[in-house]
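All protein chains of the complex are present and in place, except for one that has been dropped.
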Amino acid sequence: MDLRFSAEDDAFRATVRAWLDAQLGGEFRHLRGKGGPGHEHEHVEGRLAWERALGAAGWVGLGWPKAAGGRGLPLLHQVIFHEEYARAHGPGRIGHIGENLLAPTIAAMGTEAQQRRFLPAIARGEELWCQGYSEPGAGSDLAGVQTRAELRAGHWHLTGQKIWTSHAAISDWCFVVCRTDPRSARHAGLSYLLVPMRQPGITVRPIRQLTGTAEFCEVFFDGARCPEDHVVGAPGDGWRVAMATLTFERGASTLGQQIGFAAELEAILAAARANGADRDAGLRRRLADAWIGLQVMRWNALRMLAHGARGELPREALMSKLYWATWHRALGELAMDVLGPDAEIGAEIGAEIDPEAAAGGGGAYSLTPLQETFLFSRADTIYAGSNEIQKNIIATRALGLPRGT
Amino acid sequence: MDLRFSAEDDAFRATVRAWLDAQLGGEFRHLRGKGGPGHEHEHVEGRLAWERALGAAGWVGLGWPKAAGGRGLPLLHQVIFHEEYARAHGPGRIGHIGENLLAPTIAAMGTEAQQRRFLPAIARGEELWCQGYSEPGAGSDLAGVQTRAELRAGHWHLTGQKIWTSHAAISDWCFVVCRTDPRSARHAGLSYLLVPMRQPGITVRPIRQLTGTAEFCEVFFDGARCPEDHVVGAPGDGWRVAMATLTFERGASTLGQQIGFAAELEAILAAARANGADRDAGLRRRLADAWIGLQVMRWNALRMLAHGARGELPREALMSKLYWATWHRALGELAMDVLGPDAEIGAEIGAEIDPEAAAGGGGAYSLTPLQETFLFSRADTIYAGSNEIQKNIIATRALGLPRGT
Amino acid sequence: MRFAFSDEQDELRRAVRRAVEARGGARAAREVVDAGGDHDAALWRTLAHDLGLAGLIAPEAHGGAGLGWVEVVAVQQELGAALAATPWFATVALAGAALRVAADDAQAAALWPALARGARTATLAPGAGVAARATPRGVTLAGVARHVVDGHTAGLLIIEAHDDAGEPALFAVDGDAPGVRRRRLPTMDRTRALAEVTLDEVEVPARARLARAGRAGRAAIDHALALARIALAAEQLGAAQRCLDLSVDYAKVRHQFGRPIGSFQAIQHACAELFVLVESARSAVYFAGWSADHAPDTLADVSAATAAYCGDASYRCAADTIQLHGGIGFTWEHDAHLYFKRARASRALLGAPDAHRDAIAARLGLGADHVAREGAT
Partner (left out) sequence: MRFAFSDEQDELRRAVRRAVEARGGARAAREVVDAGGDHDAALWRTLAHDLGLAGLIAPEAHGGAGLGWVEVVAVQQELGAALAATPWFATVALAGAALRVAADDAQAAALWPALARGARTATLAPGAGVAARATPRGVTLAGVARHVVDGHTAGLLIIEAHDDAGEPALFAVDGDAPGVRRRRLPTMDRTRALAEVTLDEVEVPARARLARAGRAGRAAIDHALALARIALAAEQLGAAQRCLDLSVDYAKVRHQFGRPIGSFQAIQHACAELFVLVESARSAVYFAGWSADHAPDTLADVSAATAAYCGDASYRCAADTIQLHGGIGFTWEHDAHLYFKRARASRALLGAPDAHRDAIAARLGLGADHVAREGAT
């Protein structure tokens, strides 16, 4: 048992910190703390520039194999990067999906031509990707995908609809799981296509969510095309490729995420001290319990990462989504209970409702950060595998219980 | 909306109360508060005499049809009887299964000969019944029954094993669901037999439970017999009869049960006031919540009973087992938390362990009443349909959700 | 014994249901929200004028129907199911409760008729934020009442104010009286407006103090709040039932993995748990409504128990409704978030569940010598 970082780790951390401090204290100062879950609408142009700055400085693809143009850094160094990134209040990473999902997939299963075409642009922070998995009729059930692609004259022609697609409006590319064998069902006959987003035949419609902002999009394909060779793996092999993509997220960003959680918790603690909610023994214990839950989350993450650094992630890693989503949702509820009746009152307290904004439809709906946490965290237990799906996965994969029929 | 008892109700209540006070203040004084769930081993002989006294005074079969030898009293009068019975600390009713499960079944589905043979003896409190449903391989799943009965020379010959049978050791009769068509499976081919318990070929073995006492029994049938005409309904029709039995419990005893719960809660409140646990805001709220939960339980029961008095019980009645079992189990945990470290300490606090009793095997295991509540209430969410089964029933029958496959 | 609405009470309930459904149910509330408006004026017209419900509990002598809290429960249940954005709750269940409990005959005669006709709306502003100072001409009120339901639109404000000795009383104040400043607060739940009401040395005559003999001061306010909480609980019940209905209906039609999600045990058990909450809330609300009219001695406990139970139950139903709907339940388009936000706001209105539990604990004699013992250690 040795839970210290090495001297080499510490040196790497210092390098990261120095660079981030310089950038986020300078040119990109206005981006500090912007973007991220629930805030993807903020400072989009600035954050696109930031992606290019990260790429130029070599901070994209830290964990990719060197052969694929990455730096091949060990998992713990990636973790350190994310920790420092969070501590420096780095803006929400628009490039996350390309860097951490698509790129490793192409590196592992793509052709050499695909690697040459796509990886450098991702590493430079120049091309952005979004993920085309979910559909209105296939949320948790990827095998229920109905978007179709037909091969004609050297191009795949796509028809169908994807949903819950983050960054669709600003992405250059989308990796799309779709049905290329019309007679197939379920897992068979799916393919994994790389589709340019900026073309006729693709319509993106933002989905307004309960926070009033639009975090996700619907993407409609109606005759959209991509070249025949923009398929990862063989046609019909899309299920396997799609599943592989899901395993590439090694959790390196987990500790960074937790630094964000810690900041939220600190804000709630401060609110409780300020409004006297901490005089209530029940709230005190819930606050302490939230703190305990966050420590345990950190210890879980360290354990998984320390293990993962030596190879495959252990079966215990299957619980991390369920854990943080449940914790964070409860934190949102705790925040509201700490604020008491004032929890209702929105951001522009002290100001009248703006009648013009209200007339514009949707009403002026400006939430406080804790209200946003409360509302947006309802999605945490739904997206990227709902709590129910996570428990199914733990039961069958970690515990070996027989699949339900 | 009118939640008052009528003058007629009140008069009936006065009659019940007077009789109970006379008996339980006199001849049967020593039985006050004895027996009942978790205490079925107490004062068995005295309680058998009590059953006969109840029968002689006309207090058995209050709700049976008059044609079947009952008094045909309305449901609210039955409720009043049970309330008064609980208030008077009447002993646990050994005759419950015969009176409230078997007798209505025979009244509704038995032959005239069966009614003549069995109902009067139950009404007199003279013949006791136990229920032969569960088996080691068929707990929640009655259709999985494997006990077999074969018709030879005018008698059914039984082979198999039942489990979780209350009062088996002192019962005269058992109604047994068993498989009479050996080629049948699941719900088909079952029959509902009336089997005398005092015969060779039946072995009863008490099951020691986590409280150290034996509440339930195993019953082994090895060549036990009953006459051919001791089948309720047609041979092969046992599933339907068995299901009907389960619907005859109309919940008349529910409010009486709640009076027992209220006494437990009062003891816990007193303990909290005495040991200062009520200085803890968290425990105060949990105690208040237990009190609230009990009020709601009572209001639920009144609503179901008032409705049931006019015909079929409403679908809402499907929740009562789940509600009280869950509430009571939580109450047991609350009792322990109120007692704090002292919760561990058993009944004979102040006395040394009795080395002889200890040497006798099993150790002297004398629990306090609150410890018994804590431990025995773990069974509440399991027996008579576990919480999981209750939720299945609510989902499919009350809410109309499609059955799982 | 009859533990259900009478035929007349049920007809009242159905009439309200028809009225809200004619407005499209929760769609009407959504339109109010999207327009940044205060109320669904059309629905209010129907309720107040066509159905005469503004005077539901007003004495018949003052133009009302003279009915009781069981009828309030019947109406509120349906308004809650549709998240109706009307002045009914504040006017009848809040201010009306206060008048019912605390107004003497002259005050009732002065205040009820306009309310009963639906010509004037009202609200109640409980709390300790306003001070009352006796003057030669009457009483001067000064302070701020926050989170006042419909406080910026109500024609009549019933305001709790405390004198120098800390004794509270209720005062009837015209919403437009000089010195009254009001502004709507920006709330997360936009289907029910909350306002801040500032009283800047507002002078009222002595008769503005509600003063029914023997029913004034703390006891009257507590009684009025007990009634108001039952009305709120009825609204929560209606909303919780609607959430369960939405969830069950969706679970029957939404397919994943080739079968309706309602056939999965996880979904079934979640719905079953909500069913228990909803039906138990119903028993509590009906019992409490009856108690309000017939069992005043136990009303405080019954109301607190009902409020605690329904506050938590309705929040849980609304929260789980989002989860049971998956992604779609998280969108602005779907009604789930409107129920969720209302449930959260209502759970903090008129006291949080834990505050009700504390009140019950105190009445159970728990922690009674808390301070004494703390001092001794």
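Residue numbering begins at 1 within each chain, and the chains themselves are lettered A, B and C in the order written.
One rule holds in what follows: a residue touches a chain if its C-beta (ideal position, glycine included) is under 8 Å from a C-beta of that chain, and two chains touch if they have at least 3 such contacts.
A quick note: this is a predicted structure, and the numbers were derived from the prediction, not measured.
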Neighbouring displayed chains - absent chain, whole complex: A, B, C
Selected residue (touches chain absent from view) among B:134, B:257 or B:295: B:134
Residue, one of A:269, A:330 or A:347, that touches the chain absent here: A:269
Candidate in contact with the missing chain, chosen from A:169, A:302 or A:347: A:302
Interface residues of subunit A (partner: the chain not displayed): 1-6, 9, 76, 269, 272-273, 276, 278-279, 281, 284-285, 287-289, 291-292, 295-296, 299-300, 302-303, 305-307, 309, 316, 319, 322-323, 388, 390-392, 394-396, 398-405
Chain not shown, touching residues in subunit C: 264-266, 269
Those residues of subunit B which, in the complete complex, touch the missing chain: 134, 137-141, 143-144, 163-164, 186, 207-210, 212, 216, 280, 282, 336-337, 340-341, 343-349, 351-353, 355, 357-359, 361-367, 371, 374-375, 378-379, 381-383, 386-388, 391, 404
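Quick note on the criterion: only the chains that are shown with their structure count from here on.
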Pair of chains joined by the greatest number of C-beta pairs in contact: B-C
Centroid comparison with subunit A (C-alpha atoms), farthest chain: B
CA centroid of subunit A to CA centroid of subunit C, Å: 40
Separation of subunit A from subunit B, taking each centre as the mean of its C-alpha atoms, in whole Å: 54
Residue numbers of subunit A (touch at least two other chains): 280, 282, 404
Where subunit C touches two or more other chains, by residue: 264-265, 267, 354
